[in-house]
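A single protein chain has been omitted from the complex, and every remaining protein chain is retained in its original position.
Per-chain residue numbering starts at 1, and chain names A, B and C are given in the order in which the chains are listed.
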Amino acid sequence: MRGYIPLSILLASALVLAGCKREERELRPSPPASEVVNETQVSGLNPGANPLPTPPTPAMYEESAYAVSEGKRLFNQYNCSGCHANGGGGIGPPLMDNYWVYGSQPQNIFTTIVEGRPNGMPSFRNRIPQYQVWEIAAYVRSMSGLLPKDVAPSRSDQLYVRPPEQSMPKQTPVGVTGEPQK
Amino acid sequence: MNMALSEQIVIPQGNAELRLARTWAQPRGFWGWFMNVHHTAIGVRFMVTSFIFFLLGGVLAAMMRLQLSRPENGVLGPDLYNQVFTVHGSTMIFLFAVPMMFQGFGVYLVPLICGTRNIAFPRLNAFSYYLYVVGGLLLWVGLLLKTGADAGWFSYVPLSGPEFTPGKRSDFWAQMITFTEVSALGVAICIATTILRQRAPGMTLNRMPIILWEKLVISMAVIFAMPAVMVVSSMLLMDRTINTQFFNPSVGGDVLLYQHLFWFFGHPEVYIIFLPGTAIVSTLVPVFTRRHIFGYIPIVTSVVATAFLGFGVWVHHMFATGLPQMSESFFTAASLMIVVPTAVQFYCWLATIWHGRLQLKLPMLWVFGFFFVFLIGGLSGVMLASVPVDWQVHDTFFVVAHFHYVLIGGALFPMFGGLYFWIPKITGRMMNDFLGKLHFWLFFIGFNVTFFTMHFLGLRGMPRRVYTYTPEMHWGGLNMLASGGALIMVAGVIVFLVNFFQSRATGRLAGPNPWAAGSLEWAVPSPPPHYNFLELPTVNGREAVWDALPNQPIVTGVRDDIPEVLVTNSLDSEPQHKDELPGPSIWPFLTSIAVSIAFIWSIFSSWGIAYGAIPVVITLIGWLWPRGHSPAPRLETRMEGTWTR
Amino acid sequence: MDSVRQRPVLDVSDLPSVAFGRSNTTWLANVFYMMIEGTMFALLFASYFYLRTRTSSWPPIQAPPNVGYGIANGIVFLLSLIPARYAQKVAPTGNRGKIQLALAGLAVFAIVNMVLRGFELANLNCRWYENAYGSIVWSLIGLHTGHLITEFLETATLLGVSFTPKMEGTRLADVAINSDYWYFVVVSAVLVDFLIYGTTRFL
Partner (left out) sequence: MNPIPPISGLGSAVALFLAQFTGEHNSLHPAGPQASDIEWLYWVIFWIIFVAFILMITGFARAAARNRTQAAEMLPIMSDPEGDRRATWAVSSAVAITVLTLFAVLFMSVITGKKVEGRTSTNPITIQITGHQWWWEVQYPSPQADQTITTANEIHIPVGRPVVILTSSADVIHSFWAPSVNGKRDLLPGYSSAFWIQIDKPGTYPGRCAEFCGLQHAHMGFSIIAEDDNTFKQWEQQQLKPAADPADPEAAHGKQVFATHACIMCHTIRGTDAGSRMGPDLTHLGSRQMIAAETLPNTRGALAGWIIDPQRIKPGNHMAPNLLEPDDLQALITYLQTLQ
């Protein structure tokens, strides 16, 4: 019997140490020291041998259910639906399919939001704080099933228009630079 | 009794004791622990586990008092505070109060007081215990993994719903509900069947000790109340995982549906917690006033009435939602009406003490604590029943004060009284009297300092469930006082723990009946052997031991080579047949593991419940598949081993 | 060494060790179980009517469920009372052949019920995620289907036991109790059918 006690304590502490990133709630994001927008890379192609160093992927936003749900709230409140219509597309392209014009990586989406894109996507530089852009980017990815199902949001208190993000089948990204940069 | 009592019968002893001990033996060792199905073992486990949850919930309470002791305190942030108060409430209600007061005391005491050898359906009973533990672990491991439920112990939608509680926090809470309620329902079936079918011959309904009446009534309340919370927590879980729309107002869902269903459970729940307390009081008062209780029939009627009325008052938790005036008046009337049966019980206890010969021993001291504390809580309940006053004090610290007076007064004080009373039976050793009195006074004073203060805070406008407040509100002084009182309470509980461990090791031996009490559990050794009664008793009055004839008959003819009990009928407990109870088994444990896997899996994937059902079915078949003795010979009219000559 | 003592006793050695009907403890537990499940159904019925008050038409946007399979299943449920009653009658006799026949009949009925239930689900004209009406309808029929499957498994297990020598004593009583529970499944099926197919047409 005694042998089991240290074992279970070990197991329990391993669980706790691994922590639960899904439930992490960063309520007071530290203000970024400087904008890193220009470091993100839109194209997967590089001249020369060494690709530019990519900035650290903000995994904390993609792994936290709270951050993704904040992204969902901001997506609606900043009226992204005005053009992208709940992800189905309208004036802007649909976001719940597998086709990514400017890349499916969080950095790509970040750049799209901050810099804007030709043909109508406005630039939100200075208008949306950087951490919120990452949250929105994480949410946008959840719309095509690119986030784990236990992190993606469930249904909203709205009319039913499409399956909630947690029920979206995973869409393998294709598109101009849709392939993940590894 | 239609069975003729034989005259003078020769009863051989000694070997019977050995045979019974062998027949009813429970396995030992690591796996034996998971196979044990005897009610004394499971009852003690319920008590110990729920007491541990009580201590853990108390730690959370202390954290909250620390955070609130000063304005703008920074010990706990809002995220952690919300998890702490939610887990505190859920732990105290679902993991402590009901498992301790109903399951713990009930499972341990009911078969003993009935005069039988084990609870009906001992494997279901053990299964219920394991499910309860898993439910508790789910909530607490969740808290440690930052997945602590954070929408309040009531988890109102839409706050707890899919949009406003991202992640898995509310799902863990909802599944914890399922685990604990399935456990309570299982035990309710065991206890009610034991009371209705396994009472000793002669213990007619009219002679049933009040504690059995209350356990029966509570079992019925559990059976009708717990389904409501299971339905509503399942609705919440389905809203969150498979996108049902029960609580989404934009497509016909309704947020008040949640509140109606939740409080349809929630108010009877209060009585499920409080009635076991009065059961203990009604048991202790006659023992320590040395007379039969006054008003047996009014008390029993009151208990039944309380349980009935408890189902008719749920809306008084919703007065602030803006209901039609007609229904407000109706539920005010119902809520005031429920005062009457409780008042009747109070008057009967008072009359018993008045006309008895009081011995103010330690358990009785706690009963007097109950009288004082619960009286305050009950009287402030009269204020809450009145709709206009409720509009003011609802969801403030006044209500926090009220329900701590009711629940700590109605459950915790009787519980400590009951523990001091029955621990000598459980461990065989007496508790230390001085430490017990120290415990009482620390707890009593600390409790009143903490919670009486909260009445003033509530009237001064402090809402519940705030993680902090600004200094301009002038709530700092009273909060500091309340936090100081909490420290004294903590000291009291530590004294109890010291007392328990010390007396368990070195306490005076108790003997079978240290209090000269009257019910049947005092007719067996302390601690009771696994067969409980060497000779199955018959009963001649409400206090079986006091009222026993000088030569009270015993029951013979129940086999001692298989675990057999006597089944009697519900009304006048006439022997009807004999029933073999199942013995130790690992299957209840394995089934509980399979059920836990299915339930927890369903939080993460809606297919979990489908795939998870397969091992559940396999283990259930393993559990129910018949094996062991062939009962066929028992169909014969007379067997060897009968002591009648 | 046995000590010897004299006192009056109540001798119960003549009493049987198996009881059928109401004095059986499992029968009583089964009644409690039906009370629990009945409360669940009752609360879902109440929720159904409560949600009805929150919209102007019922069903709100969908067509009412197609009634055909519901009626067919209801008739099969009522017919299945025959093997259930038969099982209850032959159980106390201990006649293994008859018990096997009754249980097998009941199991076959349960299978037909489950198949028809599948067609019912395909013809509800609503999905659980569309609106609150869909959610409550699917919950009602889902809870009942759960009972149906459980009851089928129990019948099948008892049928399995009836091919072993263990089918005697309390197991015979279990066969009778199983039929009680089947009655409960049939009664709740009729009520659920009435709500799903009936009330949507006039409520």
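By definition in this document, a contact is a pair of C-beta atoms (placed from the backbone, for glycine too) under 8 Å apart; a residue touches a chain by one contact, two chains touch by 3 or more.
Here the structure is a predicted model, which means the values were calculated and not measured.
Contacts of the undisplayed chain with visible chains (whole complex): A, B. In the complete complex, the hidden chain is touched by one of B:P158, B:P209, B:G485 or B:P588, namely B:P158.
Note that of B:I353, B:V449 or B:A486, the residue touching the chain absent from this view is B:I353. Taking the complete complex into account, residues 77-79, 82, 151-152, 156, 158-159, 163-164, 249-250, 253-256, 286, 290-292, 294-295, 298, 320-322, 325, 328-329, 332-333, 336-337, 339-340, 343-344, 346-348, 350-360, 368, 371-372, 375-376, 379-380, 382-383, 385-396, 456, 459-461, 463-470, 473-475, 477-478, 516, 518, 543, 546-547 of chain B touch the chain not shown.
Contacts to the hidden chain, counted on chain A, fall at residues 25, 27-29, 31-32, 73, 77-78, 126-129, 131-132, 157.
We adopt the following convention: only the chains that are shown with their structure count from here on.
Remark: chain A and chain C have CA centroids separated by 48 Å (rounded to whole angstrom).
In this assembly, the C-alpha centroid of chain B lies 30 Å from the C-alpha centroid of chain C.
Across the assembly, chain B contributes residues 239, 243, 245, 248, 251 that each touch 2 or more other chains. Of all residues in chain C, those that touch two or more other chains are 129-131.
Those residues of chain A that touch chain B in the shared complex are 1, 4, 12, 15-16, 19-20, 22-25, 27, 65-66, 68-69, 149-151, 153-160, 163-164, 167.
Of all residues in chain B, only 30, 77-79, 141, 144-147, 158, 161-163, 166-169, 239-241, 243, 245, 247-251, 604-605 touch chain A in the complex they form.
Residue ranges on chain A touching chain C, taken from their complex, read 155, 160, 163.
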